[in-house]
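As structure tokens, the structure follows; a few thoughts come after it.
For this depiction, one protein chain was excluded, whereas all remaining protein chains were kept in their positions.
Naming follows writing order (A, B and C), and every chain is counted from residue 1.
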Amino acid sequence: MLQSSTKDTAILLLHCPDKQGILAAVTEFININKGNIIYLDQHVDFVEKEFFMRVEWEIEGFLIPQEKISEYFYTLLGKKYGMNFRLYFNANKPRMAIFVSKMSHCLFDLLSRYAANDWDVEIPLIISNHPDMEHVASKFDIPYYYFPITKETKQEQEAAEIALLKEHKIEFVVLARYMQVLTAEFIAQYPQNIINIHHSFLPAFVGAKPYHAAYERGVKIIGATSHYVTSELDAGPIIEQEVAKISHKDTVEMLIHKGQDLEKIVLSRGVEKHLERKVLVYKNKTIVFS
Amino acid sequence: MLQSSTKDTAILLLHCPDKQGILAAVTEFININKGNIIYLDQHVDFVEKEFFMRVEWEIEGFLIPQEKISEYFYTLLGKKYGMNFRLYFNANKPRMAIFVSKMSHCLFDLLSRYAANDWDVEIPLIISNHPDMEHVASKFDIPYYYFPITKETKQEQEAAEIALLKEHKIEFVVLARYMQVLTAEFIAQYPQNIINIHHSFLPAFVGAKPYHAAYERGVKIIGATSHYVTSELDAGPIIEQEVAKISHKDTVEMLIHKGQDLEKIVLSRGVEKHLERKVLVYKNKTIVFS
Amino acid sequence: MLQSSTKDTAILLLHCPDKQGILAAVTEFININKGNIIYLDQHVDFVEKEFFMRVEWEIEGFLIPQEKISEYFYTLLGKKYGMNFRLYFNANKPRMAIFVSKMSHCLFDLLSRYAANDWDVEIPLIISNHPDMEHVASKFDIPYYYFPITKETKQEQEAAEIALLKEHKIEFVVLARYMQVLTAEFIAQYPQNIINIHHSFLPAFVGAKPYHAAYERGVKIIGATSHYVTSELDAGPIIEQEVAKISHKDTVEMLIHKGQDLEKIVLSRGVEKHLERKVLVYKNKTIVFS
Partner (left out) sequence: MLQSSTKDTAILLLHCPDKQGILAAVTEFININKGNIIYLDQHVDFVEKEFFMRVEWEIEGFLIPQEKISEYFYTLLGKKYGMNFRLYFNANKPRMAIFVSKMSHCLFDLLSRYAANDWDVEIPLIISNHPDMEHVASKFDIPYYYFPITKETKQEQEAAEIALLKEHKIEFVVLARYMQVLTAEFIAQYPQNIINIHHSFLPAFVGAKPYHAAYERGVKIIGATSHYVTSELDAGPIIEQEVAKISHKDTVEMLIHKGQDLEKIVLSRGVEKHLERKVLVYKNKTIVFS
């Protein structure tokens, strides 16, 4: 992945109530056990009095065996400070599924990065409620599963999709302009692990046809937002946003066209930050480390 | 003014149902009467089938006397094409009033451009519902009128303000972070001639405390919008918008602080476009010529 | 293509010394012959006293036969006004060749738009000085020609490339991070028809390794520039530019990575404007209609 060491590393993402000495304690835990820190960033939210941190270190020569790090860390520090923490190893490639409907721009953008080995990720499958994008999947030799969805079949089709995701050990899901609202049951299977692209600068123009709404309102700027999906529509924690200037000359069709460049870049950036383990969610907002 | 000729010019802003030959007819009207065109821009809205145009010409040597141009233009072209048109002469400086409450950043920005002679405008007075900004007005030797407003006095105070504006022959009003909603009666006195700055990228965060709302929502971008005031709050035609990126590190106070730079620039740009007679309103949206 | 009519259209791009009545004359020429104008934009450079125009009209029912329009226009208007003009028909798909070296991001971006039928264009071949990108070409079933180039073979290889381009009736060439300087002889074959992407905001960081230079200089903004290739390196007319903010946290590798998103979007936008016949070159600068 982009910034990772060529060596094997451990990545620790954590947050806890802010207290004196946490950062010192965490870095000492790594240093004392002979871990070579190659990334460290932290943030204190002085309003919430919460401490956030991301640290990455090379695990070659680290005194604690890899499979014991989590336990030791919890025992020695996590418990004491009331930490909410996650530990990752860059050698474990995350497995990601893409959901798509009829538009190819986001799908192509994700897959072209995948094909270029820009990302340390596996994409074992693509799921769609339409058959249209199969030709894209086949270009990249990725299995494409078509699950047509009606009001009546939605529940069972989603259950089948979840079974398929579990079977393929999917860690997180990317909605690449997937034009179906997921049920709360589906979302509950992948908390903070479903990334959506919404084609407006949220919270403006929630819901369907945001470009039409933007045109009607006469805004001078359009945008796109990548966010984690929660059970409330278009209201989950925002990861990335980007905008572009428009003018009275732009028709709805031109907004849709210009917006596609925003959408694909903003979605891919959101996915990349997630893959790099640089996103922490706290109270429906994100901390995105740089 | 910025782009105007050093010579005297006439500026014509018009729109009408799109028909064959309008632009040719308008330019011929000017050319045949020996006007030297120094600016011409047009726009066709193919959805609404409406034609929009701004043209500016030097009136020295123009065959039609200045005070007759409007009549001749209406008779020869305006009537025929069903035009909605306005004619301005750059020699007539528009007279503008500023309304302000307690914050100085927009006020200073407007007045510093005024003091630098960037704009062809007269600012004969500043009106406020608070006494706080008088020291700024006095720096620039502009009379400052303090109209305290309560629910009970609002109607009569607005009436007094309008009387004052009429007395000073004010053509348009700029709300430079004026934190009072104007009544529909007030607005009706200055249709498409009251410019407000709203401290968000509308339509997101309509109403009070948009930075607090932006912070709560966890957006990654904040913005500002200058727009004409209509009777519906924060829903008038948008003139200019600008945004800035923020991050999880920004507190509400930092958003407010960063937003001030957006607000003052976006308001001044909106005022400048209005002063240059480059804004046309059509169906609650603006055409802003460049 | 994006804005074109679903019907057949003619597109006229022209410039000439600014005189009274040109725009009226051109629109009258179309109107009188029963052409329905669906796009019109014009620009007057009051410094150079030059007039620029783009007009597009539906040719169904146009009184002048398609193959005679150019002759009639020249005879009736072009000659009189000293016009430099080009006439296109949207039914004739332009044929474009892509040159690439070892990086896939721009190539994927171009081809994904092509595969999505976003553009009215034919891409009959891809040429490279390296074999690396053949796998991308084959995904999209486009013939890939590998021309290894050394100082000794450059002249003959370029001659072979030109022969191939001519054979395929290529109208214009896109350099999608092609890391070989073309000779003046090659460029002379495709004047204003070779589009390059340079990975900096020109004129900063001309030449090789601009991200390294940007890192060394400590800039806070990086950029990308699409431009027509001329015989002077990185000095041709600029079509599009875009930038992104960076910080002290960005290493050279991160700049290269972030820059790729700029490069692919800026190149594709430049290609799109060219395809839409919206770019006019005048004195090493471009007029880009919106």
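The rule is short, and it goes like this: a contact is a pair of C-beta atoms (placed from the backbone, for glycine too) under 8 Å apart; a residue touches a chain by one contact, two chains touch by 3 or more.
Quick caveat, the model's predicted, so the values are computed rather than measured.
**Q** Please identify which residue in C:Thr6, C:Thr150 or C:Ser247 touches the non-displayed chain.
**A** Touches the omitted chain: C:Ser247.
**Q** Among B:Lys139, B:Lys169 or B:Lys283, exactly one should touch the missing chain; which is it?
**A** Looking across B:Lys139, B:Lys169 or B:Lys283, the contact with the absent chain belongs to B:Lys139.
**Q** Of the residues B:Ala25, B:Ile162 or B:Met254, which one touches the chain left out of the display?
**A** Within the whole complex, the residue contacting the unshown chain is B:Met254.
**Q** Check each of A:His130, A:Lys154, A:His168 or A:Lys245 against the chain that is not shown and name the one that touches it.
**A** Final answer for the missing-chain contact: A:Lys245.
**Q** By the contact definition given up top, give the residues of chain C that touch the hidden chain.
**A** Where chain C meets the chain not shown: residues 43, 45-47, 201-205, 217-221, 223, 237-243, 247-249, 251, 284-288.
**Q** When the complex is taken as a whole, what residues of chain A touch the one chain not shown?
**A** These residues touch the chain not displayed: 20-21, 23-25, 27-28, 31, 37-38, 40, 42, 44, 46, 245.
**Q** Spell out, residue by residue, where the missing chain touches chain B.
**A** Output for chain B: 2-3, 104-105, 108-109, 112, 115-116, 118, 135-136, 139-140, 247, 249, 251, 253-254, 257, 261, 265, 268-269, 290.
We adopt the following convention: only the chains that are shown with their structure count from here on.
**Q** Using mean Cα positions as chain centres, tell me which chain lies farthest from chain A.
**A** Here the answer is chain B, farthest from chain A.
**Q** In angstrom, rounded to a whole number, how far apart do the mean CA points of chain A and chain B lie?
**A** Each chain's C-alpha centroid was found; their separation is 42 Å.
**Q** So the centre of each chain is just the mean of its C-alpha atoms; given that, what is the distance between chain B and chain C in Å?
**A** Inter-chain centre distance comes to 38 Å.
**Q** Could you tell me which residues belong to chain A and also touch two or more other chains?
**A** Residues 247, 249, 251 of chain A touch two or more partner chains.
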